[in-house]
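Heads up, one of the protein chains got dropped from this complex, but the rest are sitting where they should.
Right after this comes chain A.
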Amino acid sequence: MGGSASLLPREALSEFQELTFLSKQEILLAYKRFSALLPKEERVAVCSARVPKSQILTLPELRANPFQHRICHVFSTSEDGDDSMSFEDFLDMLSVFSDSATSDIKSHYAFRIFDFDDDGTLDRKDLEKLVNCLTGQGEESRLSNAEMEQLIRNILEESDIDKDGTINLSEFQHVISRSPDFASSFKIVL
C-alpha cells in the first residue's frame, strides 16, 4: 500500500458500523478497495474524496452488472449530477447489498434501481427497459414485441394490485416479499 495510504480512524469505523449493516472487516476491506480507485495524491483524504463513475465501474463486482449505471445513479449523493461516489456512498451501496441488510431496505433500493425514469412508479417503459437489461445488450438477445407485451401483461397481473397500470413502492415490496429468490440474488460481497 505504501506510506501515502491513510488508515480509517477508529471513531469513524465504529460510526460506520452503527450506521450500516457492514461488519468491521467488511468496512476495512471497502476502505482498501475504495482507496485503490483513487489517484495517489488523493489517498490521504479518502473520506472526503469523490470517485468518478468511470472508475467505480471498473470494480469487478459492478463490471459485469447490467444495472451498473442505475446503481451509481441511485447511491450517488453528488450535487452535480455526475454520479460520482464518495466513500460514504460506497459504504451505503455495500450496506444495502450486504447479507445482513433487511429485506425492507433491499426492496426499497431495488425499486429505485429499477425505476429508470425516476418518477416513483414502475410503468410499462421501466419494465421494458428492465427486461432488456436482463436479457442482454445485443439485438438478437431481446424478446420480440409480442413476447414483451405478454410478459409485461403477466407481470402487471401478478403485482399491480390497484390495477392502475403501474407498480408503486408498496406493491413492489409486497411482490418482493413473496419472491423466494430475491434475498439470495440481490447481494454483492466484496
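As a convention for this text, a residue touches a chain if its C-beta (ideal position, glycine included) is under 8 Å from a C-beta of that chain, and two chains touch if they have at least 3 such contacts; residues count from 1.
In this section, contacts and distances are computed from a predicted model.
A chain of the complex is left out here; the name its UniProt entry carries, from "Phosphatidylinositol glycan anchor biosynthesis class T", "AP-2 complex subunit alpha", "Transmembrane channel-like protein" or "CCR4-NOT transcription complex subunit 11", is "Transmembrane channel-like protein".
In the full complex, chain A touches the omitted chain through residues 15-21, 23-25, 60-61, 63-67, 75, 77, 79, 81, 88-89, 91-92, 95, 97, 100, 102, 104-105, 108-110, 112, 114, 118-120, 127, 130-131, 133-136, 141, 143, 147, 150-151, 154-155, 158-159, 161-166, 168-169, 172, 175-176, 178-182, 184-189.
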